[in-house]
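Pasting a structure below so you can have a look.
Of the protein chains in this complex, one is absent; all others appear in place.
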Amino acid sequence: MVKTDIGYTTTDTIMVRGKNLSTEIIGKFDFVDMIFFTTLSRMPTPREKVMVNALLVTTADHGITPSSLSARLTYIGAPEALQGAVATGLLGAGSVFLGPMQNAAEMLIEGAKELRDDATDAEVMQAAREVIRRHKERRQQVFGVGHPIHVDGDPRVPALRELSRENGYYSLHWRLMEAVSEVLMTEHNRKLPMNVVGAIGAIIAAMGLDPLIGRGLALVGRSAGLLAHVLEEKSQPMAREAWELVLKADPRNVLP
Amino acid sequence: MVKTDIGYTTTDTIMVRGKNLSTEIIGKFDFVDMIFFTTLSRMPTPREKVMVNALLVTTADHGITPSSLSARLTYIGAPEALQGAVATGLLGAGSVFLGPMQNAAEMLIEGAKELRDDATDAEVMQAAREVIRRHKERRQQVFGVGHPIHVDGDPRVPALRELSRENGYYSLHWRLMEAVSEVLMTEHNRKLPMNVVGAIGAIIAAMGLDPLIGRGLALVGRSAGLLAHVLEEKSQPMAREAWELVLKADPRNVLP
Amino acid sequence: MVKTDIGYTTTDTIMVRGKNLSTEIIGKFDFVDMIFFTTLSRMPTPREKVMVNALLVTTADHGITPSSLSARLTYIGAPEALQGAVATGLLGAGSVFLGPMQNAAEMLIEGAKELRDDATDAEVMQAAREVIRRHKERRQQVFGVGHPIHVDGDPRVPALRELSRENGYYSLHWRLMEAVSEVLMTEHNRKLPMNVVGAIGAIIAAMGLDPLIGRGLALVGRSAGLLAHVLEEKSQPMAREAWELVLKADPRNVLP
Partner (left out) sequence: MVKTDIGYTTTDTIMVRGKNLSTEIIGKFDFVDMIFFTTLSRMPTPREKVMVNALLVTTADHGITPSSLSARLTYIGAPEALQGAVATGLLGAGSVFLGPMQNAAEMLIEGAKELRDDATDAEVMQAAREVIRRHKERRQQVFGVGHPIHVDGDPRVPALRELSRENGYYSLHWRLMEAVSEVLMTEHNRKLPMNVVGAIGAIIAAMGLDPLIGRGLALVGRSAGLLAHVLEEKSQPMAREAWELVLKADPRNVLP
């Protein structure tokens, strides 16, 4: 049968995962409850809620990124279609930006499979070496390390680590991610500190969520950041000037 | 200067609206705080938070809509690009679906401009007639009434009305929206009950938010619903069958 | 019945508008034939073909535009999803960029409705004044004049005018568009020369095409230009540097 278990509609009710949207959900669920309920068919625990809020907040965006810049460039061409600007900003969330959170989580889940929860540091280091070896073999990059701007360390990592500790998610996956960074730094003799992708990957893995959900939550968080950028572009435009700045970088372009 | 006030980045800090993301935001703000903080540069009050959560929950989606169906159809062609499926679902949020929340809010803000907060019912009815007259004159539809499925009344409206009452947002804008529906029903002698678009428009107007923010919040809410649909499509596919169902509706299409 | 007249499929044939794709179309139709055939259910005349090729060529894009820049910014985040980068570049084609071709055509069709084909210059000038008056009344901009870069005249206009002349499409709509520009320049005492949007609007109107087709052809043309930009970004990247240029314009951003 062609159907979804998420919900159905009759002339007088809307049902979501077996609950009545109007009488059992609106006003009773907050947004994070709703995310859990629609995707996983259950409510989050309080500590899951803390962590998911942190993921949404962290991925919301900040300043000028390729994602927010392209959303603003779309907005100035189609200001009547807010949805197109937000969609644009999301479309850059692929294998290079945001998407790797999924890959990092998958890498850590696979890498920690053989470890006991109380693995020694030496065992975790050994597993990290194994992860790196496997990725080399597959000619695949290792996820979750290094940052083009935060070269000495991603400032979001300590904040997310502390929060994971407080909520019982500083697990094997975090330790493995830290060990991967350490081994790589020694091997390559250069700074490759764990980054926000690694931290979120570790959190997703520690929470036992499908890594694709992690990637999806980043899209939800980002949509809020994009909204802020588009609203600012409306009242305080900068995208046209940004474009002209890029245009003028090539002296063959002559503007009036 | 080409700049944004939303945030900036240095090698060791990320600043959002004057606060340090790592030490002052992550773990301290929940997602609705972050939405307010990035878009409006302030924290929400508790009752604003209740209302914004309700808007996000209400717009998250439910069952098969054109938006969730198109997201799923995109996903089966490009399962490696989650962002494309979510973007697809958002692209249908235009002047017909979701977008009218902005128009309804604008209509109610304009219509209530001349009314005092304690306007009598007769004054509100008069203002409603004025709104309808103006829209006729502009050959523009009146927003916020009628529903193709919920013909006797949109079940989300009473839930949102009660919540608005409890939180001090059952204002002039709600009364005006209800009056618009009433006048239209009398004029056309058919059921044109207020719908979810009208309710959300009234809430946005009552909260004093930019109507574009209302439309944007609906996109954020919807992105969560789309995520749920894409995740379900991954484990319990239905989009291909749905497509074949549509294909077979024309008997000239012959499938094996 | 849920059906399309564009085509249908059986286990051994694919039919498009009544013709067999494999035996009657592939190798026999070129792309412009196919565009006409699928959208209008007929073949183009030779002079229609010349004009549609010119529209596709003109809108294909050139250099750095908000559209090509945002496509490249999306590509660097999701290089595995070419479709997302092309979609991004198209999403900026709204009411400000590309979309106005549709509006200009509509403006010219409406404005020329009362004129005979052999209207005198004075009659055309009078109709132009009427167009401008109507747009003022509706608080709507006049389409097809002025350009932020080509302040003294859009170089594409003479090329498209000549081609229209050669192919019998230098009609009333062209004359009306030119008159609109002339009247506005006199009224405002500043340069408001006809631009490419006005020229394409005039061509669409002169060809008797649905203005929405004009806008759609611009999307098809642009998709080719976007492809060129994405392919160049792959071998000769510039989007990351462009982003950093914008980032550095605000001195609060500190990059390593």
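Each chain gets a letter, A, B and C, in the order it is written, and its residues are counted from 1.
The definition used in the following text is that a residue touches a chain if its C-beta (ideal position, glycine included) is under 8 Å from a C-beta of that chain, and two chains touch if they have at least 3 such contacts.
The structure presented is a predicted model; accordingly, all values stated were derived computationally and were not measured.
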Chains in view that touch the one left out, judged over the entire complex: A, B, C
Residue of C:63, C:168, C:208 or C:256 touching the missing chain in the full complex: C:63
Per the touch definition above, residue among C:93, C:107 or C:132 touching the missing chain: C:93
Hidden-chain contact residue, picked from the options C:73, C:145 or C:160: C:160
Listed residues C:177, C:213 or C:247, member touching the removed chain: C:213
Touching residues on chain A - with respect to the absent chain: 1-4, 8-11, 15, 78, 80-81, 83-84, 87, 246-247, 249-250, 252-256
Contacts of chain B with the absent chain, listed as residue ranges: 63-67, 69-71, 73-74, 76-81, 84-85, 87-88, 91-99, 148-149, 151, 239-240, 242-243, 245-247, 249-250, 253, 255-256
Residues from chain C at the interface with the omitted partner, ascending: 2-9, 11-16, 20-23, 25-27, 29-35, 38-39, 50, 53-54, 56-58, 60-64, 68, 81-84, 86-88, 90-94, 98-99, 149-153, 155-156, 158-160, 162-163, 166, 210, 212-213, 215-217, 219-221, 223-225, 227-232, 234, 236, 238, 241-242, 245
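The rule is simple: only the chains that are shown with their structure count from here on.
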Category of the chain touch graph - line, ring, star, complete, other: complete
Interface composition of copies chain B and chain C: same or different, split at half: same
From chain A, the most remote chain by mean C-alpha position: C
Inter-chain centre distance, chain A versus chain B - centres from mean C-alpha coordinates, in Å: 24
Inter-centroid spacing, chain C versus chain A (mean Cα positions, whole Å): 37
Centre-to-centre distance between chain C and chain B (centres being mean Cα positions), rounded to whole Å: 32
Junction residues of chain C - those touching two or more other chains: 78, 80-81, 84, 87, 91, 246-247, 249-250, 253, 255-256
